[in-house]
Each structure stands twice: as structure tokens, then as C-alpha cells.
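Removed: one protein chain of the complex. Kept in place: all other protein chains.
Lettered A and B in written order, each chain numbered from 1.
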Amino acid sequence: MIEAIPQLLVNALALGSTYALAALGFVLVINAVGAVNFAHGELVMLGGFVAVGLAATLPETAVLPGLIVLPGVMLALAAVGLVLALIGYAPLRRAPPVSVFISTIAIGLIIQHAVTAGIGPEPRVGPPLIGTGSVELFGAVIARQQLATIAVAGLLLVAVHALLKHTRFGRRLRAAAQDPVMARAIGIPVVLTTAASFAMAGALAGAAGLMLSNQYFVAPTDGAVLMLKAYVATVIGGWGRVWGAALGAFAIAAFETVVAASVSYLVAEVLLYVGVLALLMLRPRGLFGEAEGRRA
Amino acid sequence: MRAIDRRGWVYALMALLGFAALAAAGDGYALRIATLVGIYAIAAIGFQLVFGHLGLLALSQGAFFGIGAYALALATVELGVTPLPGLLIAVLVPALLGALVALPVARLESHYVALATLGLAQLALLLATNLEVLGGANGVYGVPPLTVLGVNLAEGWPMLVAVWLGVALALALGGWATAGRRGARLTTLRDAPLAAPALGLDPMGYRVGMFALAAGTAGLGGGLQALDLGVVSPAVLRFDVMVTLLAIAVVGGRGSGLGAVAAAALLVPLPELFRGFESGYLIVYGGAMLAAIVLLPRGLDGALARMVPRPAPIPPRQGTVPPRLGVALRVEGLSRRFGGVVALDGVSFTVPSGRIVGLIGANGSGKTTALNRISGLDRVGGGEMWLGKTRIDTLSPARRARLGLARGFQHPEIPADLSVFEVVVAAAPSGEAAMAALDRTGLIDRAREPAASLGPAARRGLDLARALATGPSVLLLDEPAAGLTAEERDRLSSLLRRLAREGRALLVVEHSMDFLLPLADRIICLDAGRVIAEGTADTVAADPAVRTAYLGREVVS
Partner (left out) sequence: MSRLFHTLVAALVVMVTAMAARAAEPVSIPVLVPITGFLALEGTAQRNGAVLALDTPPAGVSVTYEVSDTATSPEVAVTALRRALDRFDPVAIAAPIFGTQMLAMAPIANRAGVPLITVSGTAKITELGHDVVFRFFPTDAVVKVAQARYAVRELGVKRPAILYQTTAYGQSGHGHLVRTLAELGIAPVLEEAIDPGIKDLLPALERARAAGADGLLLQLHSGPTALAVRQAHGLGLGLPIVAGSAMHQPSTAALLDPAALKGVCAETASAPIADARPAVKAFAVAFEARFGTKPDAFALGQYDGVRMVLAAVAGGARTAGAVRDWLAANRYEGLAMSYVSDGTGNMAHDAIIVCYDGNSRVPRIVKRYDAVDGIR
């Protein structure tokens, strides 16, 4: 009955890869400071608007407008991530973790309403990564932008993986995440690894925002939903597991697309939350287990 | 047990100032803001019970607020219930749901509680938005105003007074639920999650009760809001309400009901102050919220507690702890594996009443694992455990503790916010029993001091007092002499001897041989999860296997 299976799959993969970038940034901050960054959705949204703004400075004839502005967007959002760490986390690093909840909610409010007041409430369309148009694949018409999104997001995921796994910086980052006290004791500059985590979270959010803004537009109120998706992905993937979060993001996107295409959006949404609750009851440490066992 | 809390005066002064400001403005707008402050304060006072006292970030409180509002609206508009009984429904429906939610959710760990409750709130929002019986996205309108004995309390001063009576009720309920011994137990459950079950405290009952109370309070706030507005829409179920309540609780100070009221009075009118900025007012509001949390990371109440410390309760006179004596501990074939590592391999022994048994072995030989298995903190693995004639290996740690099994910890978790007396009374059947336990460990003169001010030796004494206060027949101790001076060790030795002489069974894990060998009646030596020697101190100390496995190295070092 469903004819557009290839399109749906490609869409789910493209959506999942942008969710994965967002979830990755979310979990990096969780690992760095042990607290949830409630402004993360707003960072993704802001990334979309920065992409729109930067693309407007390009000449009309520019090819690959999205790819050209991508480094700029990531850099700008990395800076925003640093500012977030500076004003939202640094003053509260000795306070209870839930204080960071409040400070990031407050910063999220500021970002959302600054965009509404400064740029306007209209939804905007971001630059396409590699121009418009579509290609024929397996007898289906697939938007080139979708394929480019999957490719670019995939490259970024691999790059982050390499950075965390194979560099001294990455090892320090992981060590500091596992045990900040011990890390400090053996001379790892925890301040720097924390700042780097926030900057990377911002940069990845920016990339996700850019890609979403072209495919699905961007409006100032988009943040909350994205933040919720990242949160759910993180829990499905196992709290603190970087790759679990990315996998969780793909799982969400695939689930939503499949159920929405075969039953309805409402059922997809209800089942997603019911599923998460059931998962928490049956496997209280996430689908893929937690990053590290709790010490007694 | 009550001592006068001078912080009450500060809050009274704040209330007076707030009232003066209200009377000075005096128009319907000011009264409406003050009414809203009260409505959110009610729900936030309830939130303090789960968030502050249980330490659970339950993001469902906003949804319970909304469910209360919907319950009232549907009861009055669809079923024709009058507003006053409608309010009762607005309290009971969320309270019941809260208890139901608590059963599965309360088993979860911190951040999963947050997501599970957020998921439930999202489901409530989805249902309200999409179900026609609930009014869909437009919600329910035409909710009648609150009338009491025929007097219409729709607006202005009457509604304000009604709402603030609700605030008083919520404060009273919250105060009752967290006062005295129950309050100390809640703090112990929150700040000493590993020690609490070993002291006989079962988190489930408290969690279910507190969830229900918190949800009911949220429902009261929501019901009052429905009466105040006359309409209920899915907006009451959106995350915004939860954010407001969370901000109020955090800015108010963890667990503090009065702090929540003060924070509500600060945060709810805040956006109104910046109305002149048109669409920018929420930017300024966000900035103000950020400033509040940065300047007051422990909240208004926390800041106030620095200036005016909370007085410790005045302890009662000393009584006695009736021990359950003459019960032996017996374990048979205890085993435990961690992955491929065998931590315990068929360990069997008996600790008779009136005796002290020492458990020795190198690091990683399975001593603490054995204590965890016996006390029930670790319930995985094989073997049988008996407390007298009761088989305990399927029981929860709290049940075992209530049967007379107590445990001290190598690194005791002591709630920092409690006084010495409160730490012990949390585990005791009465205040008098707690004082008796403090007396035995020599801490009775420090009963009113903050537990956080104790040094390492005194902390272990406090941990022991807490264990004794449960009235145990069997006492498990994990390196009780570590870090003590010679004089303190002597005192501990004679205390342990007395405790045994009175008829208790003591199992002591210890590294320090010059402490343990003269103290213990029998010694059991573990190596790689097996018992390699058992007997009197002299025979075990002379055992060549023990010397190779353990003592030799100890002597050399």
C-alpha cells in the first residue's frame, strides 16, 4: 500500500542524522557537567537562524550555499556554547546540578525571545547544502538535499568519534566525564575539557540547525521539541553513552516515520512516550545500558 | 522536639511587605497578580515534597496542576458539581494518579525519573489536546466562579483570601508531612540512599505518599486557577507551568515551603514589571531568572539559613533501646560473581549471639561483598542466610533491618543538613531510644550540633549510634577502627565487647589485626571468595595459609 518507502526511509535517515547531531551535543554536556542543558534545543534553533542570516550575505548565484556557511554556523554556535558555559554553568559548578536546569532554561528563554523580538516570529528557510533538485534512486525521487544531509551529518559523526577515541584531547574529555575529581587529581584541566564540551555541543547543534532549517524551516518556537527529542534519544541510548544517543536519535526518527506513515502521527507520538516509559520500567538503565556502573 | 525557628520572623516580615505593596496598589490587577502568586505557591509547596524532600526531579508536577484544573472544569461544567466539592475532586484525582505514577517511577534513578515524568506530562498534554471529551485544543470554558455559602468569590479580595487560605493549608500539610522524625527519615532517604535501607527505611512507602500529597497540592492550585480563569485549556499542561514551579522551588530553596511562597512572590509578578518592553519582556525575565539562580544557588531559604541557621530540635531525655537479643546469624554457601570474577564462592559461617566474629582477608577477598549480601544491599547470587529461625535472603534490606540486622559502613553516609540527634532518630523507634544510642557512643553531649561539623572519628561513632538505635540483635561493622587514634580504638573495643556481652551477635570486618585479634572470639579468613581458615585468633593467626595469603604482607608493611 505504501509506495514511497525509499523516500520515507531516506527522510527518516536524514531526520535521524540531524537528531543524532543534536543528541550528541546534548550528551557531551551531560558527560562534562552531569547536568541537562535545557537550552540545547534553542541552540539548534539558533543555528538555523544563523544559517539563514549568513546565507543572506552570499550572492544569489552561490553554489553549495549551505556547505559554505556550515563552518561559520558551527563556529558561531561554538562561541554561543562557550558563552552558555560561562554564564549558565561556571557560576553554578559548585551548586546542586538542578541549578543548571534553571540557568539553562533561563538562557533558553532569552535566546528564544531574543530571536522573536530581534528577527521576527516568521518561520524561515535555511540554505540548501548543495542546491536544490532531486535524483532518481531505486525508482524513487529523492531530494539531493536529503542525501547531502545524511552525508554531512555522517561525516560529522565520524569526525566526533575520531576526536573522542583517537586523540589525547578525546581521552582527557572522556576521563574528565567519568570522574572529574580523579581527572583533576591527575592533572587534566577540567575547566578546559568542560569548555570544549560546551563548544562542541554548540557546534554540533549549529550543524543540526542548519540542516533542519533547509529541510523543515526554522521558527523561534522550535527549540522545545528538539530538546525533548535529544533527551529521549539520550535515555534510549543509555545515559552518558555518546553513541547510544546517536543510535537513539535514529531509532526515534525511524519509529516516528514508520508509525506515522502506517497509522497516524498521534499514534506515533503516544507510542513513542508510552514506549519510553515501558523501556524505563523494563530496562531502567536504557536500551544499551549506562556508560558506567554506579559505584556503591 | 520543636525549637523556635527565627527564620519565621524574616518570612513574616516579607509577608507584611508584600501585603503593604498590595494594599498600596490596591486595584484588581494587583489583586489578580497576588492571587496568581498564591496559586503557583500552592503547587510549588507540593513540589518541594518530591523535589526537595525526596530529591526526585519529578517533572510531572505541572501536569498534575493541569489535571487538577481539568478535573474541576469537567466536574463543574459537564457533571454540574458545585465549585467547592469540585475543588475536592481537583485534589483527589491528581493525588490518586500521583500515587499510581509513584509506584513504577519511584523505583527509577534520578535522571530517569525526570524523563519518565516528563513523558507522562507529554502524554497528558497529547490526550487533552486531541480528545474531544476534554475539549480539544480549545479546552473547557464556562467554569463557574467559586461560591461559598452563596457568596461569590470570583474576583478581587474574596478570591485572593480563598487562594491564600489554600496556601496556608498547603504549608500546614507540607509542614506536617516533613516534621520531626518523619522529616529526618526523608532527609536520610534522600542524602543517605545506601544507608537508609540498612537502617530499616523503605523508600517506596514514603515516595508513594509524598507523590500523592504533592500531586494533590498541585491539583488544588490547578483547581483554583480554573475557578479563577473560568476556562481550562491544554496550556495548563504545557511545560511552561512546570518550568515556573521548578524555578520557584529552586529559587525558594530546596525543600522549603515558606521559601517557595517567597520565591513565587518574587518570580510570578516579575514578567509584569517588564511589560514596558513589549515582546522583549521575556528576555528580561529570563535574565532575571538567571540572575536569581546565580546569586542564590541554594535559594532564598538556603541564603537565609546562612544568616539565621535553622535551630536543631531539642532532644528528649534519654531512654533505652530494647534490643532483640539471642538471635544468631547463619550463612550457608554464599556466592556471588561479577562477570567472570568470583567474589564469593560457597562461604558458610555462623555468628552466635553474644560473640564477636572477625572477618579478615586481603583487599578484594570478598569481605565487603559478604556484608552487602548479608545486609541485602546486594541481592544477586546464591546461598542461604538465616537470622535466627527466619530465612532472610529473599527479603529487602529494610525488612532485614526491621528483623534486627543492623550495619555500619566503612564510609558512612551522613545527611549534612541534620543535627546529630536527627541523624540517629531517623533510625530509632523513638527520640528517647535515639538518645540512649548516642549515649553509648559518647555523642550525647553533641546531640544538637550539625552532623556536618563532626570529625571522621565522630562520624563513625554517629554511624554506629544510628545502627544501634534500630535495636539490632545482629550488628555488621565494616572497618570500624580505621582512622581512629589508639585511645578511640580502646573505647570502641570496650563498647563492642559490652554490646556482645548483652547478647548481640557482631560480625566485624577489619584490616587492623592489633585491634581485631584481641577483640574477636573467632576469626574467619577469606581469600578469593573462599573461607581458608576459621578458628580462634591464635589458631588463625598461626595458620600458614593465612600468613601467606594475608597476614604476612600485613606484617611486612
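Going forward, a residue touches a chain if its C-beta (ideal position, glycine included) is under 8 Å from a C-beta of that chain, and two chains touch if they have at least 3 such contacts.
Only a predicted model underlies this, so the values are computations on that prediction, with no experimental measurement involved.
Shown as candidates are B:V10, B:I33, B:A362 or B:A482; the residue that touches the absent chain is B:I33.
Within the set B:H111, B:R238, B:R440 or B:R504, the residue that contacts the chain not displayed is B:R238. Within the whole complex, the absent chain has one touching residue among A:A4, A:L86 or A:V274, and that is A:A4. Listed by residue number, the positions of chain B touching the unshown chain are 27-29, 32-33, 36, 126, 129-130, 136-139, 141-142, 225, 229-231, 233, 235-236, 238, 240, 272, 275, 278-279, 281-282. Residues of chain A in contact with the chain left out of this view: 1-4, 7-8, 11-12, 15, 113, 116, 120-125, 132, 134, 141, 143, 212, 215-217, 219-222, 224-225, 256-257, 260-261, 264-266, 269.
Note that in this section only the chains that are shown with their structure count from here on.
Each chain gets a centre from the mean of its Cα atoms; for chain A and chain B, those two points are 34 Å apart. Taken together, the chain A residues at the contact with chain B in this complex read 36, 87-88, 91-92, 94-96, 98-99, 101-103, 105-110, 112-114, 116-117, 224, 228, 231-232, 235, 239, 266, 269-270, 273-274, 276-277, 280-281, 284, 294, 296.
Put simply, chain B touches chain A in their complex at residues 51, 57, 104, 107-109, 111-112, 114-116, 118-120, 122-123, 126, 130, 194, 239, 243, 246-247, 250-251, 254, 278-280, 282-283, 285-287, 289-290, 293-294, 297-298, 372, 377-378.
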